[in-house]
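A single protein chain has been removed from this complex, and every other one stays in its place.
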Amino acid sequence: MDVEKKVAATPLLDELEKGDWPSFVTEIKKAAKTSKMAQGLLEQVEASYVEKTGHWKHGGIVGVKGYGGGVVGRYTDDPDRFPDAREFHTMRVNQVPGFFYTSEKLRALADIWDKYGSGLYNMHGSTGDIILLGTTTENLQPCFDALGEIDFDLGGSGGALRTLSCCCGEARCEKSCIDAMDMMYDLTMYYQNEMHRPAWPYKFKIKISGCPNDCAAASARSDMALIGTWRDAIQVNQEEVRKYVADGMNMVQVCRKCPTEALGWDEKNQTLSIKTEDCVRCMHCINVMPKALRIGKERGITVQIGGKAPVVKGAMIGWILVPFMKAEAPYTEIKDLVSRITEFWAEHGKNRERLGELVERLSLATFLEGVGLKPLPQMVSAPRANPYIFWKEEEVVKNG
Amino acid sequence: MSFVEIKGQQIELDEDGFIVEPDLWSTDIAEYFAKEEEVEELTEQHWKIINYLKDYFKQFGIAPMVRKVCKDNNVSMQELYALFPTGPAKGACKIAGLPKPTGCV
Partner (left out) sequence: MARTDFGPPDYKTMLPPVIKRNYGKWLYHEVPQPGVLRHVSETGEELYSVRVASARLVSSEFIRDISDIAEKYCDGFLRFTTRNNVEFLVSDKAKLEPLLKELDEKDYLVGGVGLSISNIVHTQGWIHCKSAVTDASGLTKNIMDTMVDYFTGKKSVPSRCRIAVACCVNMCGACHCSDIAVVGIHRTIPRINHELASKICEIPNTIASCPTGAIRPNPKLKSVEINHEKCMMCGNCTVVCPAIKIMDPENDGVSIWVGGKVSNARSKPMFSRLAIPFIPNNPPFWPEVTDAVKHLVEVWASNARPGERMGEWIGRIGWERFFAIADLPFTDKHLDDFTHANTTFRSTTQFKY
């Protein structure tokens, strides 16, 4: 897009071009050299800084043909003052699993976005998508068509499966118990319809972390967290353990931090012991001695459900639903579980009720029965402490 | 906000093209919106959904959840999108003259 107009003065934002940290203001200004929309944004944000208030209107509803989501409509609340920010829609573009790119792909993306939009991006949005910030209603469809030519599809928005995300998994992490990127890619391809055509009570997020370090923040930020794990013994290389000790590692201190006292150090024989039945896979010992300790060999995932930010009924960290399940392509068991869960939720959930809130409202027992899972002690931190138990009619002797 | 003239009547639209005064809705307006939302011609199938949406809104004061639309009208999501290519929220609700559905964040 071409530009003639001189950008209005932005004294407050200019202050944020100083300092060591990369400046978003500088980035907007770079884009504003060739994009009127970026100029409009600059003016509007300066006004927000002066007035201490946002200038975007309540959500718009725009889109591309065939999809019910992937685009978030945005309009300025003052088109007379900020005519260049009049329409400023966001396109959510499904990122490459693990956020890996070639420069060629990024350049192709930039060429398209310079042509159809503001030339500004969030790399990446909170959910994981590439966020293309700012385009007009008119440009949405041609931009989407052009993105399709370089294999970039839109992600999810609204009451749909949101764009999945994952850590870099086996691509670049020795701790990964699963092929997180492949799992994300496979599930994403499998659930295209659920992602692009919202039909659920609210958003549904799936995030995948290769191990309990949970770099993708899956348990806190997704309705369904798939977290790599193992259930046999940690692999120990005593030779390497001794090298750490020789290099000054205080093994007594390392062992003290094991939350379950599963870790032991025999000073005399210079050997590390791990009581596998006591290990809760907290990653501590593996994190501090990566050369000596490796995850076990019998690998799979733990499934947690219900994680979310505070809207509506308070924040939650996901609860254990399945302690261990295999996670090998084509992930049939996982897909089956996802489908059972989303089906139950779509059937019983109220408008804007996330999965975790539904489970709280109906009870975990009801939910487990609904999705066909048996209660397990791993699901709770303690059993109930109150005596008000719901007994079912078929569990008691019929009276009279 | 903008105005369009439909059969001699000035109709106010919001920036997404939804009708501002739902009371002014008419079948002519529905025909106009249909063109905007990539629906070639409003068939009996379309009208069934449109009337369903209007009735539901009248009765409950809200737009039904998509799943309910499919269930109550015995159509699949695919069929719904075939009827309304811009989707049930943007397409069908607009044509039916419902207030703009409020998506989540």
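Every chain is named by a letter (A and B) in the order it is written, and numbering of its residues begins at 1.
In the analysis below, contacts are C-beta pairs under 8 Å (C-beta built on N, C-alpha and C of every residue); 3 or more make two chains touch, one makes a residue touch a chain.
As the structure is a prediction and not an experimental result, all values here were calculated from the model.
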Across A:9, A:110, A:329 or A:376, the one contacting the chain not displayed is A:110
Candidates A:124, A:242 or A:348 - the one touching the absent chain
A:124
Per the touch rule stated above, subunit B touches the missing chain via residues 20-22, 60-63, 99-102, 104-105
Using the touch rule from the top, list residues of subunit A that touch the missing partner.
12-13, 15-16, 19-28, 30-31, 38, 41, 44-45, 48-49, 51-59, 64-67, 74, 88, 90, 94-107, 109-110, 113-114, 119-124, 126, 133-134, 141, 144-145, 148, 150-153, 165, 167-168, 170-174, 176, 179, 181-182, 185, 188-189, 192-193, 196, 212-217, 219-221, 257, 259, 281-284, 287-288, 290-291, 294, 309-315, 317, 350-352
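Here is the rule we use: only the chains that are shown with their structure count from here on.
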Using CA atom averages as chain centres, what separation in Å is found between subunit A and subunit B?
33
In the complex formed with subunit A, which residues of subunit B make contact?
15-16, 18, 38, 62, 65-67, 70, 77-78, 81, 85-90, 100-105
The answer for subunit A against subunit B in the complex is residues 57-63, 65-68, 73, 75, 87, 157-159, 193, 197-203, 311, 346, 351-352
